[in-house]
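Just one protein chain is left out here, and the rest sit where they should.
And now, chain A:
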Amino acid sequence: MKAFALDHATSAQGAIHALQHGGTVIAGGTNLVDLMKLQIAAPDRVISIRRTELGEMALDGEGLRIGALVTNADCAADMRVREHWPLLAKAILAGASPQLRNRATTGGNLCQRTRCGYFYDTTQACNKRDPGAGCAARSGFNRIHAVLGTSDSCIATYPGDMAVAMLALDAVVLTEGPSGPREIPIAAFHRMPGDDPSRDNVLEAGELITAVRLPAPTGGIQLYRKVRDRASYAFALVSVAVDVTMDQGRIARCALAFGSLGTVPWRDPAVEQVLIGEEPSAALFAKAANVLLKDAKGLGANDFKIPLAARALAATLNEATQAGKA
């Protein structure tokens, strides 16, 4: 680890001001510190936002505003979240461990980096870590890698859970930076790798996430299904976030998002269009899966994610639509 200076900002404005002189934001530190130990991130200056006002949650006319510093544990335990956006609570609780969730924050979770083993291993070529170096994962051990949204330069997933639920819930990421405040729909927040996988999201240098806003509750049946190699404390192989409303035995409204399937949290309106207005059935779920996965490309060890995603979609929609009928 390289020696670094640590500054504590006491307000969001202070943090933004400090960031104009360079430096990296630290929130819970559960990802950044690991990266610093391996010198994958080696900032000279680290600006902590833990003493700022960004840890607040507030309900207003537009929905629920979750401060960037709200911990995953607090967010998942919040009664408003559990009642009106249970999908978010379920997704958060499916992630990491209680210790990590106590520490991990809303902003940090959105910005967590991939778990691609080649990214974390500095003896291996990685375009995300070292642009232009090549991608060792492509023809390596790529069991956990993406089958959607990949490029020649990178096939890594965004590995998290929270953002997948937020995507299904149409959340908006609120930021402030040198060019003023921005409201970024979460669907536009994470970047596909294209030919520049080094940038995971659209944040500009010096731009700070201040909050995430959830729009008004949908009242739908909400489920988060995380499929993984062990029962807990593992990243998803594939996860599915569902928010569905049934009307007279038919799917009236539906939001579906997938984690660890694509390079970014994945939502495809065409899949939802297949479902809306239809009676749930095995055949319908298969049809939706076909639309979802029509461009999916496996690279060997991750081929199974394609049938697995179809199966997870069917299982989750089956459960949600049954519950919705009841």
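Just so we're on the same page, a residue touches a chain if its C-beta (ideal position, glycine included) is under 8 Å from a C-beta of that chain, and two chains touch if they have at least 3 such contacts; residues count from 1.
Going forward, contacts and distances are computed from a predicted model.
A chain of the complex is left out here; the name its UniProt entry carries, from "Sulfate adenylyltransferase subunit 2", "Flavinylation-associated cytochrome domain-containing protein", "Xanthine dehydrogenase YagR molybdenum-binding subunit" or "Maltose/maltodextrin transport system permease protein MalG", is "Xanthine dehydrogenase YagR molybdenum-binding subunit". Of the listed residues A:1, A:79, A:205 or A:326, the one in contact with the hidden chain in the full complex is A:1. Checked against the full complex, the candidates A:52, A:71, A:105 or A:124 give a single residue touching the omitted chain, namely A:124.
When the whole complex is considered, the residue among A:163, A:227 or A:320 that touches the unshown chain is A:227.
Mapped onto chain A, contacts with the missing chain fall at residues 1-3, 37, 39, 115, 117-118, 121-124, 136, 139-141, 143-144, 227-235, 237, 282, 304, 307-308, 311-312, 314-315, 318-319.
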